[in-house]
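Structure in structure tokens, see below.
Apart from one protein chain that is not included, each protein chain of the complex appears where it belongs.
Here is chain A:
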Amino acid sequence: MALTLDTDPAAVDAADLAGPPQRFHAVVDRHFDAVAAFLARRVGPDTAQDLTQEVFVTAFRKRAKFKAEYGSARPWLFGIANKAVASHRREERRQLELLQRAVALPEPVLAPADGLDPELYAGLTALARRDRDALLLHAWGELSYDEIAHALDVPVGTVRSRIHRARRQLTAHLGGAR
């Protein structure tokens, strides 16, 4: 019998996620760098260390929910990563509110990531969260529109409009120069 190796990454992901739990390690190895890089850009390297672990542990627990027709697991993992970032922001904000409530300190601002143009950073923070998520999954996560639709569980048309809106607002913020 000829041994055949399925080299289609999408089919491999689906098989690993549906197979024995030990096969999940292969999914980690295939997508770890991409998820870690995306999270490092969103929340900084230190926090990304924790969040990356959480993303894969969450994915492991929810692997039965992965739909094989989605193909590669990457958009699905990025969707989990995106939620982890939102949850992280919420939690950080909540903790800081304890301080603020007591002294009415100004609203905390998220520090721009090192190396990020401050103007671009300001433009990004001014975007609606959903628009920003879609744009960053495209720009930093290197996902296609279809993959973003899977990651965020929204129609691809919605992804298009969110990214379009984000680009338009960002361009306006930067004075139309970029």
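The rule is short, and it goes like this: a contact is a pair of C-beta atoms (placed from the backbone, for glycine too) under 8 Å apart; a residue touches a chain by one contact, two chains touch by 3 or more; residues count from 1.
Note that contacts and distances are computed from a predicted model.
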Chain left out of the displayed complex - its UniProt protein name, from "Carbohydrate ABC transporter permease", "Probable glycine dehydrogenase (decarboxylating) subunit 2", "Succinate--CoA ligase [ADP-forming] subunit alpha" or "CU044_5270 family protein": "CU044_5270 family protein"
Touching residue (missing chain; options A:Ala18, A:Val57, A:Ala126 or A:Ala172): A:Val57
Residue of A:Val28, A:Ala73, A:Leu135 or A:Leu170 touching the missing chain in the full complex: A:Val28
For chain A, the residues touching the chain missing from this view: 21-22, 24-25, 28, 32-33, 36-37, 40-41, 44-46, 48-50, 52-54, 56-58, 60-61, 83-84, 87-88, 90-91, 94-95, 98-99, 101-105, 113-116
